[in-house]
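Since the structure comes first, as structure tokens, the remarks are kept for the end.
Note that one protein chain of the assembly has been removed; the remaining protein chains are unaltered in position.
Each chain gets a letter, A and B, in the order it is written, and its residues are counted from 1.
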Amino acid sequence: MSGRRPVIGPGSILRLPSARIAVGVLAVIAILAAFGSTLAPQNPLAINANALFQGPSAHHLLGTDYLGRDVLSRLMAGTRLSVLTALEAVGIGLVLGAIPGIATVFMGRSFDFTANRVSDALMTFPSIFFVVAVTAALGNGLVQAMIPVGILLAPAFFRVTRAATLEHARAQYVEAAELLGASKLHVIRVHVLRKVLPNIMVTTAAMTAAALLTVSFLTFLGIGVQPPTPTWGGILSSDLDYLSQAPWAPFIPGALIAVTVGALNALADAVRDRSGAGTLVASPILPTDLSLELADGDRQSRSIA
Amino acid sequence: MTAAPPDPMTAAPAGAPPLLAVESVDVTLGRGWRANQVLSGVDLDVWPGEIVGLVGETGSGKTTLARTVVGLVNPKRGRILLAGLPISALRRGARRAERRRGHVQLVFQDPLRSLDPDLTVAEIVAEGLRIRGQTDGDEIRRRVTSALEQVSLDATVLDRTPGQISGGQRQRVSIARALAVEPRLLICDEPVSALDASTRNYVLRLLDQLRTSLGLAIVIISHDLSSLAGIADRVVVLYRGRIVEDGPVDRVFTTPRHPYTALLMASAPSMRQHSVRHDRPFSLRQLRRTDPGPALQAGPGACVFAARCPFAADVCAVQPPLTAVGEGWSVACHRHEEWAALAQSARLGRTDPCPLSSSG
Partner (left out) sequence: MAIDNRDPLPDLAPVGTGPRSGEVLRLDDLHISVHGGAATAVRGVSLQVRPGEIVGLVGESGSGKTLTCRATLGVLPPGCAVESGLVSFGGVDVTSLSRRGWERLHGSQMGAVFQDPASYLNPAIAVGPQLTEVVRVKLGLGRRAAHRRALELFEAVGLRQPERVFRQIPAELSGGMLQRVMIAIAISCDPQLLVADEPTTALDVTIQAEVLELLQRLRDERGLAVLLVSHDLAVITQLCDRIAVFYAGEIVESGPAEEITRRPRHPYTQALLRVASVGDFRRRELEVIAGQPPRAGEDITGCRFAARCPVAVPECEAGPVRPVPVGERHEARCVLAARAMVAS
């Protein structure tokens, strides 16, 4: 049957200029992530001892690094690793966080209590130590390093999804569905899911930004990468090592990280604006009619057309 | 997975128990220090084809009673029986199975809240069928259209969302959703209070017709006595969680046997004192406490209305049981035989120039 309203129209989001810019930037990043290595003008691994620390030129649009490698090519090639591993972390966080976040509202008090405590505990984990410990156990690779990052992102998804679900799970149309004999799965599928999707989308965009920063930070520390593999954070790190020789150098990967993170946050804001998902915190959970009955004798609520 | 209980509707021999029996139900809401006894000792029977009006003010527990009957609230004591089957004792899978049979449906007060704003009318009305496992699209379409026809809505609303139709249409969609699963008992919580007078009557007339055409039993919760009088057979008056009067609507409204019912009748606005009120045997002044002193020292076991009752006496320190005063008519008042005479003599004792035309 037709006529169903879309959850959020892409059209409505793109009406905001900030969203258009953000989507544009992210589209470029996405292309780079997919085809960065092939699109790069030079071989990102090619060392050229004769062209160290060169400034921008026709041949090297962003100059060269301490080994004479083309900076632009390295950044383009490094995009894939940085972005994909960030997405890996977000994916893990989403699955581990959002699914329990929805389920907990329907699974009873003990489940909810436990889930909340687990989420609280995860939020207190010192992230770097956790990552280091896991990579020590699983092997020093970015893919492995992103697993603990993902786990640490889960509580954010859990809390946002749970709050959004709570608001909708007690609605009267959910009660009406229960009176028709609906199972919890039916209620979630038909009534709840599409209403919490905006919140999940906002959180995803924001958490991707956080994950990207985390990837950069980890690769900056050298965790999870083997040289000479290019990553944004790794490039930034080596640039800082040679700051005296090329003071301009760190700005380039830094700017790239900042712009991408900024674009993700701007997109998250736009989705929040369009869907009202961000206003979640302000709106109280609607009481059912029961609360009217508990008032003392003189108060009644009637509405007129 | 618990086995579904046997369907009580399939074999109903003559002389069968009432369709709905509420037996001595107590309901408490809230926990710990906030616990509040919202219903006490409620007994109610509803028979097929009846329209029962449930009347009460804020705090009377009428909405809670509706929610308890359909199982959204569990009684602390007592039970709810549907054609003899104790549905209040069912849990989880068994309860869901019983609900899928669709015998009792609740029409909520505010259709803006009880209809999912993201679904179309067609999806809303079909939901009960889908939940039952009905997958045949044609059959669903047929039954949705039929349900909408029964509430005089045509196919143009099928693809609209609740926000795109009027308040009266929304309420009818809400009723159609209930009808789609072919219930035997319909409970309507203030179904018309958000509608203007003409639409109100239209929907009430609709319910009356449905009662006749489908053999439904309907319980209508309302604060508007006048519209209930138009269609209800019986009226049940609730005060602070207890039934104080239960009887045929025309008798109860013309000669109420409980002082609270009389107070409700006298309070309902009507034409001014110029016209003689045949249906108002009492004036407001007679039915209110004039004694400025403290209310009857009422302990927890006292009559719920004692604190407000001008006729309260020592005997009212104990909650009166529901006593029969006529055919299908009962009242919970120790003094149900005397208070009317007392009110009359009090009125005549005043220096009223014309007793019949005195206003409240």
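Going forward, contacts are C-beta pairs under 8 Å (C-beta built on N, C-alpha and C of every residue); 3 or more make two chains touch, one makes a residue touch a chain.
Nothing here was measured: the structure is a model prediction, and the numbers come from that model.
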Quiz item: Hey, which of B:108, B:253, B:282 or B:339 is the one touching the hidden chain?
Solution: B:253
Quiz prompt | Identified contact with the non-displayed chain, of B:231, B:244, B:309 or B:340 | solution = B:231
Exercise. Among B:73, B:204, B:217 or B:343, choose the residue that contacts the chain missing from this document, as touch is defined above.
Key: B:204
Exercise. Name, in rising order, the residues on chain B that touch the hidden chain in the full complex.
Key: 57-58, 196-199, 201-202, 204-205, 223, 225-227, 229-231, 249-250, 253-254, 263-272, 274-275, 277, 279, 284, 292, 360
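Following the convention adopted for this analysis, only the chains that are shown with their structure count from here on.
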Practice problem: Would you kindly tell me how far, in whole Å, the mean C-alpha position of chain B lies from that of chain A? | Solution: 51
Self-check item: In the complex with chain A, residue positions of chain B that touch it
Solution: 29-30, 36, 38, 57-64, 67, 70-73, 96-102, 104-106, 108-110, 113-116, 118-120, 122-123, 127-128, 131-132, 158-161, 167, 177, 181, 189-190, 193-196, 199, 223, 240
Quiz item: Can you name the residues of chain A that touch chain B in the complex?
Solution: 1-5, 171-173, 175-183, 186, 190-191, 194-195, 286, 289-290, 292-300, 302-305
